[in-house]
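Heads up, one of the protein chains got dropped from this complex, but the rest are sitting where they should.
The chains carry the letters A and B, assigned in the order they are written, with residues numbered from 1 in each.
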Amino acid sequence: MTLTVTGLSAIRSGRTILHPTSLVIHPRERIGIVGASGSGKSTLGHALIDDLRQQGHSVAHVPQSPDEALDPLRSMAFHWREAEEALGLQAGHADREGLFRALKIEGGDLRKRPWGWSRGMQQRFVIAMALIGAPDLIALDEPTSALDPVVAAATMELLSGFLDGKDTAMALITHDLGLAALRVDRLLVMADGHLVEEGRTEDILERPETQAAKALSAHRNWMALPC
Amino acid sequence: MIKTAGGLLLRALVVLSGTAILTFALLWNAPGDPAQAIAMARFDALLTDEVIDQVRAEVGLDRSFWQAFWAWLGPLLTLDFGNSAVTGRPVWPDLWASISYTFPLAFAALGIGLIISVPLAILATKRPGSLLDRFAVGLASIGNAIPAYWLGLILILIFAVKLAWLPALGASTPAHAILPALTLGLGVAASLTRIIRSGILEARGQPFLPAIRRRGVSDRSVGRDHVAPHAAIPVVTVFGLELAFLLEGLVLVEVIFGRPGLGTFLVQAILSRDFSHVQAVVVLTALVFVVVNLVIDLIYRVIDPRIGESNA
Partner (left out) sequence: MLTVSDLVVKRGPRVTLADISFTLPAGKTLAVVGESGAGKSTLIAAILGLLRPSSGEVTWDGAPTRDARPALVMQEPRAAFNPTMSLRRSIMEPVVAQNISLAGGRLERLCAGLELPLDLLDRRPDQVSIGQAQRAGILRALIASPPLVLFDEPLSALDAVTQKHTARLIAELQAEEGFAALIVTHDLGYAVAHGDQIAVLKSGRIEEIADAQDFALNPRSDYCRTLRDAAIALGALEAVA
């Protein structure tokens, strides 16, 4: 299902932090919302999720760190059941084993609380919860920055592999164009609360037009390795 | 788990024996001649030195500190509080009579405190900063500031003297317990309201709550399943302290309302230098504390197992 939002904006304490922004996301599409800190990318991400929800689409959200997604006093099983119930599913209805296998967390003990799992596994559990009920869109907010690089890379790879061939679209919200460039088809560049540039990933990497896109593109990697 | 339980038990024993030694030492070294005080309480007349010395030998005050301490501690270990030097009767039946007045009063006060504070705090935190919230905070502050003896007298004045709805002095009927329980309960309610309120507000600020709401979980479920357990942790912690304040208040309230009980028992014992009675009350109080804190520690570990893990 094609997702369309028009005129999203946000004002906080009298200041406009997101100017009216419209966008369209196609099924299976992977988009990256990129920008410096304070550019409005997270605001756009949250506004996008809320608006699509109001339209009746199913949108899942994965916060930056598992600490922002899991209650340390509740077991993993509790979180899973709660997520199922929130979607109106019967307990055990979701294909938990399939999701856990795809994200390689089938060895996790559901009776344990989050801190009984490694952080990488916690994050993948959160992603698995987000994928219950095959949402129209999964939005990931800086999904790698709270994890060690090896774990982060593996998590992105597993998620990419899982989404292949599924209708679920993905929105990656990040300051890191290097990360986004490897994972998304289309980029939306944010600066000062405006969507300043939009286009296919290769085009923006090769021919950035705005100041913001140029800076992001020029600094997307630390260096190139001939290997 | 067994290891932790053992550790907690050991801690309890250390607290108990420390309390026993400390009370004994304090009373032993208190200024004035205890033998004279006992003799006065017993005979209530002019005393000769012979009579006092006789009392001293009879009660065992002529022994060394450690001799006297062990002679007292030995039977205590089998929960035998011995005989009172002043009344000559066994301590335990008198103590038990006092307990049977005091404990129901304490529970009633705790109950009143909870019945008032829990709903008040929940309502207040529906909209922090609202009129209702400020009213609750104001009420709690006033409640904390008012001393129990003053509140007790005001309640007597209103409900016993002016309205004549309730009896003021004594403990002969259950109705007699209403005013003292209310006096203590209002104080408990005041401090609990503040703690529960700030516990709820702090729990509401937990970083994972927005994500759980975004997952589509209803506000009601979020409150029940995530906010309440987090809010309960500080409340459970403070509950033990609350009990301390309650015991303190009990002494005053029992005296004001002329009720028999542990408070009255203790005051009389101190005035008449009744070693065995004072020690019995102190040891019993310490025991109650240790047991309550033990239970709280265990509840704590059930709510938040991280606490046990980090200690292990």
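Basically, contacts are C-beta pairs under 8 Å (C-beta built on N, C-alpha and C of every residue); 3 or more make two chains touch, one makes a residue touch a chain.
Note that the structure is a prediction, hence the values are computed from the model and not measured.
Peer 1: Of the chains you can see, which ones touch the chain that is left out?
Peer 2: A
Peer 1: Out of A:Ala77, A:Leu110 or A:Ala153, which is the one that touches the chain we can't see?
Peer 2: Going through A:Ala77, A:Leu110 or A:Ala153 one by one, A:Ala153 is the residue touching the chain not shown.
Peer 1: Which subunit A residues would touch the chain omitted from the figure, given the whole complex?
Peer 2: Output for subunit A: 36-38, 119, 144-145, 148-154, 156-157, 175-182, 215-216, 219-227.
Throughout what follows, only the chains that are shown with their structure count from here on.
Peer 1: For subunit A and subunit B, what's the span in angstrom between their mean Cα positions?
Peer 2: 53
Peer 1: Applying the document's contact rule, which stretches of subunit A touch subunit B when the two form their complex?
Peer 2: The touching residues are 49, 60-61, 63, 67-74, 78, 82-83, 85-87, 113, 115, 129.
Peer 1: So in the complex, the part of subunit B that touches subunit A is made up of which residues?
Peer 2: 206-208, 210-212, 214-218, 221, 225-226, 229-230, 303-306
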